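The following block contains the structure, expressed as structure tokens.
Shown here: the complex without one of its protein chains, the others still in place.
So, subunit A:
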Amino acid sequence: MATLNKYSVLLPTYEERNNLPLIVWLLVKHLSESGHDFEIIIIDDGSPDGTLDVAKELQRLYGKDKIVLRPREKKLGLGTAYIHGIKHATGNFVIILDADLSHHPKFLPEFIRKQAEKDYDVVTGTRYSGNGGVFGWDLKRKVISRGANYLTQVLLRPGVSDLTGSFRLYKKAVLEKLINACVSKGYVFQMEMIIRARQFNFSVAEVPITFVDRLYGESKLGGSEVVAFFKGVLYLFATT
């Protein structure tokens, strides 16, 4: 597969000391096995657990061309982490995924194949269709997730089945344009990116993915996230 494409993987980390070496190893494995040119940009926000030391060690092992470090002093949030990371991306495509092993890099060759199929602007992973799915979710979490998803489908008609997922492949110029157009933070940011993509008439394709809950570290889904989610949906409902 000799193409001139280069894929910049943005990996925001906060307290991922245990996950980071594993996700990087899996990324290197699946992207080099499929013969793609890539770089991994790690954006660590001053994690107290020393994630940055791990990142430096990985850079020593895999080389400065493969592992790029763009740390920040303190926890400034996911949205700005992407903005910070993309500034240093040298690829023509950008891949975004979580560092906590919820998103498995084995799906990336499929993302890349899908993108090439019709030269899509965005390819997004979906837990809600085809062979997609989740692991480690109890009934309550499934109901909340499906309910929230249904609400977004009815109110926003986004044209994709998974709005809040954050496992995606973008053309770099497209991602830059979307990031500049988006005002929300957190979960809502992921939704807004896809909604705006539709507004700009960018083409969006989906790839079914499995989502496995994090093995290491705390899960932080709480009441304030739910409130922020509803506010975000209403904001997009009223403005887009």
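Going forward, contacts are C-beta pairs under 8 Å (C-beta built on N, C-alpha and C of every residue); 3 or more make two chains touch, one makes a residue touch a chain; residues count from 1.
Keep this in mind: contacts and distances are computed from a predicted model.
**Student:** Consult the UniProt record of the chain that does not appear here and report its protein name from "NEDD8-conjugating enzyme UBC12", "Dolichol-phosphate mannosyltransferase subunit 3", "Translation machinery-associated protein 20" or "small monomeric GTPase".
**Tutor:** Of the names offered in "NEDD8-conjugating enzyme UBC12", "Dolichol-phosphate mannosyltransferase subunit 3", "Translation machinery-associated protein 20" or "small monomeric GTPase", the one UniProt assigns to the missing chain is "Dolichol-phosphate mannosyltransferase subunit 3".
**Student:** Hey, which subunit A residues sit against the chain that's not shown?
**Tutor:** Within subunit A, the residues touching the omitted chain are 17-18, 21-22, 25-26, 53-54, 57-58, 61, 101, 104, 128, 131-137, 139, 142-143, 145-147, 150, 154-157, 199, 210-212, 215, 236-240.
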